[in-house]
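Every protein chain of the complex appears in place save one, which is left out.
By written order: A and B. Residues from 1 in each chain.
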Amino acid sequence: MAKTELDELNTNIYDFKKKDDYAYKMKKGLNANIVKEISKQKNEPEWMLKLRLQALEIYNKLSLPDWGPDLSELDMNNLATYVKPKSEQKSSWEQVPDDIKDTFERLGIPKAERDYLAGVGAQYDSEVVYHSIKDELIKQGVIYTDIDTAIKEYPEMVKKYFSKCVPLADHKFIALHYAVFSGGSFVYVPKGKKLEMPLQSYYRLNSPESGQFEHTLIVVDEGASLHFIEGCSAPKYSKINLHAGCVELFVKKNGYLRYSTIENWSKNMLNLNTKKAIIDSGGEVDWVSGSFGSKISMLYPMSILKGDNSKTEFTGISFAGHGQNLDTGFKVVHIGKNTKSVINSRSISKNGGISTYRSFVYVMKNAQNAKCSVSCDGLMLDSKSRSDTIPVSNIQNQSVVFSHEATVGKISEEAIFYLMTRGLSEEDAKALIVKGFSNPVSKELPMEYAVEMNRLINLELEGSIG
Amino acid sequence: MQKINKSPVLTSNNFGINYFFVENVFEKLKPFKNFKITNCDTQEKEPENITYPICEFSVRPNVCKKLCLNESTAKVEFNLDGDSVFNEQKIEVKSGLKTKIIFDFSAQNSFLFNKIIFDLKEESFCDAVFVINTKNTNNFLNFESVLQKNAKLNLTFATFSNTKSIFNVFSKNLGENSETNLNTMYITREGGKIDLNLFVQNIGKNTKANINSNGALLDSAEKSFKGTIDFLKGAQKSFGAEKEYCVLLSSGAISKSLPMLLCGEEDVTGSHSSSSGKLDENQLFYLMSRGLNKKEATSLLLKAKFNSGLKQIFDEELKNKILEKIDRSVYGKSF
Partner (left out) sequence: MKTLLQIENLCVKSKEKQILKGLTLKIGKGETHIIMGPNGAGKSTLLNAILNNPAYEKTEGKIIFDGADITDKKTDEIARMGVFMSFQNPQEIEGISTFNFIKSAKQKRTNNPINYFELSEELEENATYLQMNQGLLTRDLNVGFSGGEKKKNEILQLLELNPKLAILDETDSGLDVDAINIVSKGINAYKNEDNAILLVTHSSKMLEKLKPDFVHILVDGQIVATGGTQLLDEVLKNGYKNFKKGV
């Protein structure tokens, strides 16, 4: 590939700690031509290209957040080359870190999956699995396809919903996402259809990227019901260290959606994911979330309780180990009447890990009789780590019942002693208590995920990862 | 507009809780000597510049007094009418001394900025009560304290206002076994805005921090509460608890809250709980079924909620004054 002017400029060495230089570099790394190339490669309609270019403009204007973890080590140098179509996106096994390979072994991940997860394989060989499920779904009127295909085959539907839940200017990394997004799922569940079997995101991932900038769009129509599972506990490795994905969920009247995620990006990654749901009257969205990997995470799923009698529940756990800074939480806006939200979040910090919990509860003026309860608990396994709780609430309606509780501390010595008097060793006792602490999340996941999650917790506790 | 009362940890600016904004009123200040200080020794002192955590600019008070407390209950009284005052008091509580102090501030059509620095030496104990009653007065109270080994500070504020009322309390439990207990009670009405930024740091081993904030908002009043308990590494066996309760008594009121727990030490116990919204309907009904009308029942419930703060008020006259103000706000009379 011939070197372009762009590449010449990027070979200079900038100090990422300086915000100005950093912004300059980011700007330089990405331009309209690259975005046009991406769109052209995918054969996208005009409206999508326009959206991408608009997003690029916004991205250049917005500044980095002045709160939260330090993002200056983001390697934007490679971003431009990475997102360019036809570029070499695959890694080779030599490049994959040892601890990743080791974890695959310990978690019992099959060989075929490993290639995909390590970004080494061109295709994850779940084609066969995917196709058999696909036929069944088509029979039921369910659409489950990748987003590129959806844009072409269901343009009206996609146009109706795309970027309407998470706006382009939401924050800098969403603007980036919309400019360069590639891959992701599109799901539509028709009226009244209650899907028994959960849909999993890695059934249909047949692209060589590891899902860095994927866009997931799910629409659950009136009275329908869906359980969608994203990710898996196996760590994902990639050459570029940014994950800026986006998930938009639309739940129509009386619809139900359960969105489960286990995120375990490799320990060099910056995970800046944005997920939001808009819920119409009588609808409900339950979020179940386990956050384990990545070096820095900024993850705040959000539910917008637009319709009357809408509900949302969030159950999450995050585990910050050595060298990790996991800044996670949840946001909810109560707009309609008689809305309800329940937030239950737990975090574990170990061996120097930093765990920050942030939440935002906004009850708007006309949200009569809103009910909201938030509980967050932080467990510290030693004094090298940190656990911070930063919950914000803004209540503007007097008929609301809002309560928030939080605790922080270490594993109770009395509990450890009690378990040891039954013959468990100190390590086993601690592991049992930590797993018990994570129980609210693992019990909401399908069995095989819960088992994987528990194995992952064991590995984290042993410190064999990172 | 200037940004003051910065949150110890920043959040997204969209949440509107990182700072409080004020117009620049500091130029209009004039010296104010009309305050009474009784039952303690006072000395004039050179005022110092004030910076973080209050302001992003530098301000200097125009009167500074040093107070040396003794066994009697000291009292500092201000009565402002059309004044603009910026005062500072440095208060020293000698080693081993157990004492009390009352701050009784009344102001109307004025501006009041008061900074207090408390220095509690080893084994000392101070019970400090502030009653701040203002009308059409923007007031800003900045309070800093450092506690040495085995020292204890009970700080109780009761405030009634209809304009801007800003509090910044920063207490360091530096010495082992030191303890800071903060209790705030507030009723804000009309277009008043109250901004509370309460921060207690547990530094020494076995230290204790308690933050208890209770309040009610009427009309279109707005409250912003930032309560932080910060466990520094090394503060083993420390304890921190934060409780916040705010009742919205009208449809125009707004309650913002950020009860933070920051923790760098595993061997601690930290908790916080916060609730906002309406009064408990079951409790209201119970009282009304015993013959109280709605306003009487509301007033009673408010007093019950404020009890943790009220019981710290050791001066009966002052306590009755506060109880009366609670009644007046519920019945819609001016403070």
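Structure notes:
By definition in this document, a residue touches a chain if its C-beta (ideal position, glycine included) is under 8 Å from a C-beta of that chain, and two chains touch if they have at least 3 such contacts.
Computed from a predicted model, the values in this text were never measured in an experiment.
Interchain touches from the omitted chain, evaluated on the whole complex, reach A. Taking the complete complex into account, A:S425 is the one of A:S72, A:Q140 or A:S425 that touches the chain left out. Checked against the hidden chain, the listed residues A:N43, A:S72 or A:S412 yield one contact partner: A:S412.
Contact between chain A and the unshown chain involves residues 412-415, 417-426, 429, 432-433, 435-439.
Just so we're on the same page, only the chains that are shown with their structure count from here on.
Residues 9-13, 15-18, 231, 233, 246, 248-251, 253-278 of chain B touch chain A in their complex. Residues of chain A that touch chain B in their complex: 65-67, 358, 360, 365, 378, 380-383, 385-410.
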